[in-house]
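Let me begin by handing over the structure; questions about it come next.
For this depiction, one protein chain was excluded, whereas all remaining protein chains were kept in their positions.
As written, the chain order gives the labels A and B, with residue 1 at the start of each chain.
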Amino acid sequence: MSQSHRLMNGGRIDRSKQIDFYFNGRLMSGYEGDTLASALLANGVNLIGRSFKYHRPRGIVTAGTEEPNALVQLERGSRTISNMLATRIPLYEGLDASSVNCWPSPSYDVMAVNGLFHRLLPAGFYYKTFMWPVSGWKVYEHFIRRAAGLGKSPEEPDADTYDKMNAHADVVIIGAGPSGLSAARAAAATGARVILVDEQTELGGQLLNETFEIDEKPAADWVADVEGELMANPDVTILKHTTAFGYYDHNFIGLLQNRSDNVAYGEDGRTRQRVWRVRAKRVILATGAIERPLIYSDNDRPGCMLASALRAYVNRYGVTPGKRHVIFTNNDDAYRSALDLKSAGAVVACVVDVRKDPSGELVSRAIEAGIEVIDNSAITGVLGSKKIRGIEIMKLTDDGENVTGKPRTISCDTIGSSGGWNPVVHLHSHSAGKNTWRDEDGVFVPGDTLQAEAACGAANGSFSLAQALNEGDFAGIDACSKLGMTAKKRPAVGKATADVDETPWRTLWYIPTTKPAGQRGKHFLDQQNDVTVADVQLAAREGYRSVEHAKRYTTLGMATDQGKTGNIPGHAILSAALGQTIPQTGTTTFRPPYSPVTMGALAGRAVGEFFDPIRRTPMHDWHEQAGCLWEDVSQWRRPWYYPLEGESMQDAVSRECLAVRNSVGMLDATTLGKIDIQGPDAAEFLNRMYTNAWLKLAPGKCRYGLMLGEDGMVMDDGVTSCLGENHYLMTTTSGGAPRVLAWLEEWLQTEWPDLKVYLTSVTEQFATLQLAGPNARDLLSEFTSDIDLDPEAFPFMSWKDGTVGGIPARVYRISFTGELSYEINVPASCGLSLWTDIMNAGEKYGITPFGTETMHVLRAEKGFIIVGQETDGTVTPIDLGMDWIVSKKKPDFIGKRSLSREDTIRDDRKHLVGLKTADPAEVLPEGGQIVAATRPEPPMDMIGHVTSSYWSAALDQSIAMALVKNGRNRKGDTVYVPMKDKTIACEIVDPIFYDPEGSRMNG
Amino acid sequence: MFLITCPFCGEREESEFSYGHEAHIARPENPEKLSDAEWADYLFMRKNTKGVHLERWVHTAGCRRWFNAARNTHTNEILAIYKMGEQPPKEIKAMIEKGKTS
Partner (left out) sequence: MVDAYRLRSPLAHLGLEARAHEDSELSGTGVVMREIPYRGLINIRGDVKDKNFVDAVQKAVKLSPPVDPNTVSGKPTTTRIMWLGPDEWLVITKPEGAERAMNALWKNLKVDGLHASVTDSTHARTCIEISGPRAREVLQKGCALDLHPSKFAPGQCAQTIVSKVGVMLIHTATARNGDPTYELYALRSFSTYLWTWLEDASQEFGLKVG
């Protein structure tokens, strides 16, 4: 296909570099420097897709980020992205885009039937639908689901990678148009660290679309000069093709950088997109302005564009959007489009101006250039649906609320409308900045803000080039001077050559036809969400007075473009319908993101192996080679069990359990939290934190402790050893270690700063090898000559220092399995070596490595709790039957008072009990709900739940623990666990199933 | 993402800190002497201020020290940072008083 709408000369494209691309499967070509939108227009394509609700044909409206219509599905498969703006996609070789929201093609769309039944789909349609009878919903859901939604989500994992970068700057300048460049230049001259951001692939902003001159040169030359100057400064970072998508508390800004100039694919280990997390001392918003459309009847037809977009395509891309253009305006600026089109050789049918006798300099120039100017008139109709054939215009009444006289038809295929410009205040609004209404031209300009921020140029409502250059310069100097930085030599401010004075706009929010809104064509406000003037008026009639409510009811401004073009006219029309002023109605709050951000970019590299750290013990590789399966315990990866070939999990766990009960097994217990406690008040501190008594623990001895929250609920447990005078080592659960240390520190620092205690985490200093089983002593004795293992010399609940395998070690004789057990602590770097040696030496005993599952079974046989399994934050020590560890003598400890609250002394609290199934082979499901009596079907009164349940190989029966209402007093009762397909009966028993006297572990 | 000035380490990003709770809630001297209602008040009841709020933070990923902050919960301005055991600056107290009366 030829580039039928391409000009022979001009523009910032490179005609020597042809680029081939596909749109809806058709091969077309454009040039380097094109966007997808400009290339499509060059090929005469301006039917891009169908609208969201009515499936009306839609085309390109703008040349930038404010685009409401030209959304495409870019690429396919694992690289597909939906809702990409054709106006923001730089053309690249092989680009493959297709229309969204239409089937089978934009020119013949099955769902366009919605348009015929549009009375079914007024404002609030979706909300009202939910209030229809439930039976009706079933019918409509199918219809709505197909009609709604823009584009398709990818169905494969994203093939690209994304990352993040943290940055800091004295001054961050958002927008590199004339004001932003001026600001950057002024700020950089002071030696400030500057970050200059622009969403386009080139610096220059609006200058790229215009024919302006600065300092008697084409503006592009001035841009190039400034860019060169900034590039030479090492303290300036220029980020092109980067969108500031959010402006957050404390001057924190989110930027999305496209790192590949040709959009898509990262190469050379580079990521495709990068999120910059920027902290700025000062922010300058030089975000420019967005032209707003005039809201006339059927203003959504393909070919209805913004006036500024017409000249952007001509000046920047060498493309004429149509063959016969009409400009429809309320201001002088739009005449620039007429003049630029004309001088590029394009046909301008006329300028329709809503003002009476427009008289500005630009108007005169248009008339001199032979362009017909029709004043005091309105477009009352657009002829054609997929393509414009012409317009109908009529004279306006003096108040602008009606049209009068005879209609005149003008043939054209493209309309560029302009209702003035809106400063881009989105970012200012993100960070809770207020916007102020400026009545003379009807715009919101940035007002008060909490942030260290200023706006300049068009973003500040100063629309002329000269104003932009000067305000930018001032903003740069001012920002730096507030940071105490000044330039030794100030750079010259760019001078706009032949800046033209413009005459005032005529604010006319709604362009009337001969009938009320909605009865003769549709006046679209929000083209992406298909919200019309009639919808907003309906919302007002139905009583929506708050702009926030009306917005949600009509969905005005809630599409991916966030109403960049239609919001302000929408608010104006709502205000008019409510009979109040726009400031009275207020404006909605803009929220991040300014434009859509891919989920992949927000995740960055924190996907797959980088999603969350995996903590490895020193023996990790051994476990892996032994073929263990892993259990995640907080961030730790612990061996779960070590299956031999052909073994099921139950086989493996039973084998491991029996090995420990009958001979010897070894567990990697490195992950247990360890906190070193030193200081003269250490014992007193432990006494306050634990429920039992700690003042008399002698060096060399260990004691089990239970820690409560101030609410009396069990929080953590572990063994603490006295290492010497005023020196203790506390162990915590693996998952609870950081929380417990933080908890202890909080009390020390905030409540008891007078206590002389220092806490230091030593979890990772040691590798902990737990040797358990009747042969543990004999095996250990092979490795040590300086530790007396005789039970008299080294009894249960004590520790000794010495060497194990020639390595300095501290050995604790403590047990979580109920067997004779030693926990050998050696420097972490030696863990693997000692583990391997002990495994080798233990072969004669059939030493068996065991994992967390076996540990859980063994401790459950003994009735030992696991915090977080038997407890859930609502369980007191009394509930657990552990009142033996709660001191009655201590006047106070954390949580004590709560144990005598009305709720905690109830006698029908849930108690920890054991459960014995009627059929010993039946293993209860953990989490199973317990009832006292069954009924044929739910609901049944639940009296508790199963907390732990295992097959006990040692006892050849199932065992379980449960929390049951008043369970301690129900011993011997039969209770039931109803399942989907059966009910399991069990007897309430004591939770200690194995060796209740403790002779094995004490022996 | 706040920028918080640790009184010991200086300015750090919020992600390095953990929020505690309302500041200046002292543990009762003699819990056993309190009624259930009084104890519950200490244990559970916290202010839900719109405006200047005195609260505790800890520099979890840094020096592990607790400190107090006066933060406007409406604007998220951090108006003052002061150490444990210290009282909020006079001007903060004045702001809180003013907030109560207005």
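Here is the rule we go by: contacts are C-beta pairs under 8 Å (C-beta built on N, C-alpha and C of every residue); 3 or more make two chains touch, one makes a residue touch a chain.
From a predicted model like this one, the values you see are computed outputs, not experimental measurements.
K.L.:
Would you mind listing the shown chains in contact with the chain that isn't displayed?
P.N.:
The undisplayed chain, in the complete complex, is in contact with A, B.
K.L.:
Can you tell me which of A:R12, A:K164, A:K387 or A:K701 touches the chain that was removed from the display?
P.N.:
Only one listed residue reaches the unshown chain, and that is A:K164.
K.L.:
Provide the residue numbers of chain B that touch the chain removed from this figure.
P.N.:
These residues of chain B touch the chain that is not shown: 8-10, 12-13, 15-16, 61-65.
K.L.:
Kindly note down the residues of chain A that lie in touch with the hidden chain.
P.N.:
Touch with the absent chain occurs at residues 163-168, 193, 268-271, 277, 279, 605-606, 609-610, 612-618, 620-621, 636, 676, 678-680, 756, 758, 760, 762-766, 805-808, 827-834.
The rule we apply is simple: only the chains that are shown with their structure count from here on.
K.L.:
Just how far, in Å, is the C-alpha centre of chain B from the one of chain A?
P.N.:
For chain A versus chain B, the centre distance works out to 28 Å.
K.L.:
In the complex of these two chains, what residues of chain B are touching chain A?
P.N.:
1-3, 13, 18, 20, 26-27, 30-32, 34, 36, 39-40, 43, 56, 58, 60, 64-66, 75-78, 84-85
K.L.:
Which residues, counting only chain A, touch chain B once they are in their complex?
P.N.:
My answer: residues 248-252, 277, 279, 432, 450, 710-711, 742, 745-746, 749-751, 753, 891-892, 896-898, 900-902.
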